[in-house]
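Only one protein chain is missing from this complex, and each of the others stays in its spot.
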């Protein structure tokens, strides 16, 4: 707590009394320009609830401790590695999740899955439940979409990642998916995060486009606090005044978050860019910044996609991008894994 | 669609062909600086899905139509009035929803409810389910809190407004509350919005701090599209680079939203400010800008509140604010209603 | 300075040593979660220059003192009143500066000045030097425009306010203008601010659309530090992700800035809105929030204006707005002054 210059002794004492009454240690420092009162204790949430910034004479309250604990690097200094089948996020591997935005139909999706794999994807993506800003947009195929995803996994041998939008659906989605994705609009949907804390499958947690890095890590804390420590963070762009891109990819979030947490951090360049021509540059930048994976939209014939078509790469563009990001990863001593050419044959070997 | 200067005839034709194949009317306009292709049709969602911004030669895609319909003033030119008991939002009335942020306990809440009423509140607020950025913060009393709210309604004769956080809880909350509130973090929680479209009670829809006005109105469209047209919009601040206030109250959202929609627009100055000293100024500004109501945090002894204490007004500050906003409303030919002094006696009269 | 949890004694000592070497008092506070090192001294600029956030073990550096002094309310608790002719900004008066965006020609401007006065303006505005984002836009009439402004002052008896864009032009503009305006794009043009510190005429300092309130006050400090304490601050909207208005009027800046500084704070609702229909609502909100004046674009026939036409009010709209803001000001015990009907007669009385 910083007291206003000229705060009276009574005002200072009122803050000290309240802190002591609530069980905090108190540390008083009187300077030329201001008096600073330190509250010592572990319970930041309780301290915040006191609303001391509104006490007479208080200028501002500054937070020294973090609102999360289990996700912090101080609590768990080594990198967490999240394993999904043969693929691992963290620990020097940089896997690429790819596929169409939405599962639009069985044949189309299976074709897309094979194309994504052929071009280097090691995890498949595809939405069965789609959050759309208009109620009149395509909302996804639901459970039918999940079944198609399972079939694509069967066909390609690749794990699948798909979004879940409400707590009730978590068990259903967990039955089919290898990674459950929380979308940017649900980054602070706490009932959903709590439900994901109760399962034991990897969760890919997108940063909401209006969320600070601290809030994003606090959202992950909800999942870890529930007992599920298999969380992959995903930066996908924040909302700023710059309108030429759909969102502004916060590339700094990669080194910043990796300094604060042991969890792997992946980047989705597709939703940030909103236009396919810019996706490869952002993907390269993300790997160069040190991310632990990418999530990219790929579609066999992007112009026929019915969801987010403008940002999906063709398999050819995706393949070219994969070659570049693999080379950049190796500059940093990291590796972009490739899929087994033929999972059936691979198993027979 | 604006074509890049120098786009070839083939590129232009490819866009035209796609639009015609999808059933859109096409209107071509060749200018000195650019060629513009207009797509004519009602289905904006379908058009967006085509991803034409990624076609060769396309410079940008500009949206002419709105993504919402039922909430638009073009569709429904007269103001919607949402009635809750004797209170009405819209139509020249400017009711004030007030009370503590959270229901923290029975006695404390009943006392707070009486104090809020005595100072002029016509609707009570109080959270039984609290979205908190830390999993370790107080999460609300749940159904017990809802029962306390119902008791407060009984005691004061005032309707109650409380938050609902997940679709599963909608029926339970609807049983107790007169207005169901959607918090800023759930402004794009579509399963929740759909569940609220299925009930027939008023919904107060807060604008997410990262949401545009267009997205906020589209979120309301989800509720109206489900058949529930009793929606009150609530501006509560957006996230910007300015850190001296908790959020930046977007005061322009009042005239802008009221121009675009027939739904009533209320303002929450408490969460935007984050500090009680600034709340009355923002409340006055909101009423002066033409809002249809206010939602304000009031606590009998703010410093003892355990949630958002810094921004709660004392009953004395709230009373002084009410006098000012009532006078400002009357300048604009509008009225801030006051509660019946004694609902029991009033009923007996 | 907050030290990282687990910072070593050596790391802590290194920071302490550096601070002591630079002449700061040091205050050490070891808590459960973190160690906090307080630097005691007046020279914040010097402290910032040390870059202690990059020392090993340092988690963050938090600023307790303000970067400005002469503009702060702590230094000068009473409101500063800036007088311009018979008009005063601050001290309960809420004068309205009005006129066209730019001086486009002699006759047109004189007509506009008379119309603005007839509708209630007490200070005239009009740009002779115009900062335009395109080099091909109209750049203003320059000194010829200043002469027209002087003639308009003669004709109406009202003081005039006009923009100055570079330090070299300050003496010239000061010769003609009663208030020198610094535009939003020059809010951190320090050579210009220094030049304005050397004159003895009122300066209206617009907040840059990317500037924090703290930076805006620091910009004013440049002028006061030069010896000119006649500064009027002007909020005119900041840049955010919301694109429906040209800028987002930061209405909270009124109570926040007035709490931090003794200087008068006026609001320009025209540039924030960017569209005339929204200007009156924002003007009312600004006065209700407690501002000390308004600056509004008014044009006799807005649709013929060649600069910012979309946001200029017609004299009729302006007159209606004046009536509303005067009534709102009186609710707060403040007064919107009106011009003397006839300055010649007024002088004769």
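Residue numbering begins at 1 within each chain, and the chains themselves are lettered A, B and C in the order written.
What we mean here is this: a residue touches a chain if its C-beta (ideal position, glycine included) is under 8 Å from a C-beta of that chain, and two chains touch if they have at least 3 such contacts.
Everything numeric here is computed off the predicted structure, so don't read it as measured data.
Undergrad: Can you say which of A:17, A:144, A:175 or A:242 touches the chain missing from this structure?
TA: A:242
Undergrad: From the listed residues B:38, B:85, B:105 or B:142, report the one that touches the chain absent from this view.
TA: Going through B:38, B:85, B:105 or B:142 one by one, B:38 is the residue touching the chain not shown.
Undergrad: Which parts of chain B face the unshown chain closely enough to count as touching?
TA: 2, 4-6, 25, 27, 29, 31-34, 36, 38, 40-42, 62, 64-65, 74, 239-241, 243
Undergrad: Where does chain C touch the missing chain, residue by residue?
TA: Its contact residues with the unshown chain are 18, 43-46, 48-55, 61, 67-68, 131-139, 165-169, 185-186, 188-192, 194, 208-211, 215, 218-219, 221-222, 225-226, 238-239, 274-277, 302-303, 305-312.
Undergrad: Touching the hidden chain in the full complex, which residues of chain A are there? Just list them.
TA: Residues of chain A in contact with the hidden chain: 210, 212-214, 238, 240-245, 248-256, 259, 272-273, 277-278, 281-282, 284-290, 324, 327-328, 331-332.
The rule is simple: only the chains that are shown with their structure count from here on.
Undergrad: What are the chains that chain A and chain B both touch?
TA: The common neighbours are C.
Undergrad: Give me the rotation angle that lays the C-alpha atoms of chain B onto its copy chain C, rounded to the nearest 5 degrees.
TA: 180
Undergrad: In angstrom, rounded to a whole number, how far apart do the mean CA points of chain B and chain C lie?
TA: 31
Undergrad: Please tell me the distance, in whole Å, between the geometric centres of chain A and chain C computed from their C-alpha atoms.
TA: 40
Undergrad: Quick check: what residues of chain C touch more than one other chain, meaning two or more?
TA: Chain C, residues with two or more chain partners: 240-241, 243.
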